[in-house]
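A single protein chain has been omitted; all remaining protein chains appear in their positions.
On to chain A.
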């Protein structure tokens, strides 16, 4: 999907009416004109370099050092040692596995439910639909920490409404069996409304000529959904998948940091939280940076595969 944005032809600069003027211009003015787009871009690029790409390069360098983040202690070059330690640490493998589970478990909220809801509620139009959608969307705007706070209250072992209704005294957040699911459900709750809106918008964009033609040919509603609407929706679904994969880090971090701090017994420590933990709790900067670089490469690979898939399997309506 990102690639399709890139491929769009760039509008040609509107220079046609002024060849005579260019000749009259001094060379300084010409240089200025050529430099113009770069000048407009300078603030953005400068910030991007300082806060995204410089640290990325530095993280790559840092990953070959051993350092405890204190300005007073010298950094010690250790070569590929951090990467070797990463391979050997069982916590790393475990946390990667938990991250995979997390992402897979989020897909029902970001893909399956939104598609089912959008298909099943097509009959609802107008004001009512807008109203439902704006209510479903509201959790997306809730600050993650506020979301964490209210869910902690809902799930409180003794006074929380969930346990009072279920008649149990389970400590959902501090139980290794359920802690990760709590994080998944809160994240899913945050994101569901957004995904529903994106899928609905995608469905509204599907040209109805096809389904009408199919209906004329005697196709059932289910057949039309399965063989026409769903395939045409696939770019939207690939996009939502990509977003789930890439943004699960951002969404879950505040929840984990405020609710479980990675516990109980590491059951909510995904790879993103492990990085934070290595960096700011164990002060093992080199290891954290090495894990970060591995993560970045992994992200790149996953995104590349998804973009490639979206080019291969999605059906474009044009």
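The criterion applied here is as follows: a contact is a pair of C-beta atoms (placed from the backbone, for glycine too) under 8 Å apart; a residue touches a chain by one contact, two chains touch by 3 or more; residues count from 1.
Note that contacts and distances are computed from a predicted model.
Look at the chain that isn't drawn here: its UniProt entry, checked against "Extracellular solute-binding protein", "Alpha-ketoacid dehydrogenase subunit beta", "Carbohydrate ABC transporter permease" or "YCII-related domain-containing protein", names it "Carbohydrate ABC transporter permease".
Only one residue from A:48, A:112, A:177 or A:213 touches the chain missing from this view: A:48.
The residue from A:104, A:135 or A:166 that touches the chain not shown here is A:135.
When the full complex is taken into account, the listed residue touching the unshown chain is A:198, out of A:86, A:111, A:184 or A:198.
Listed for chain A, the residues touching the missing chain in the whole complex are 1-2, 5-6, 8, 10-14, 16-18, 34, 36-38, 40-41, 43-45, 47-48, 50-56, 58-59, 62, 69, 71, 117, 120-124, 128-130, 132-154, 156, 159, 161, 164, 174, 189, 192-194, 197-198, 201-202, 215, 220-222, 225, 236, 239-240, 243, 246, 249-250, 253-254, 257-259, 272, 275-276, 279-280, 285, 288-289, 292-293, 295-296, 299-300, 303.
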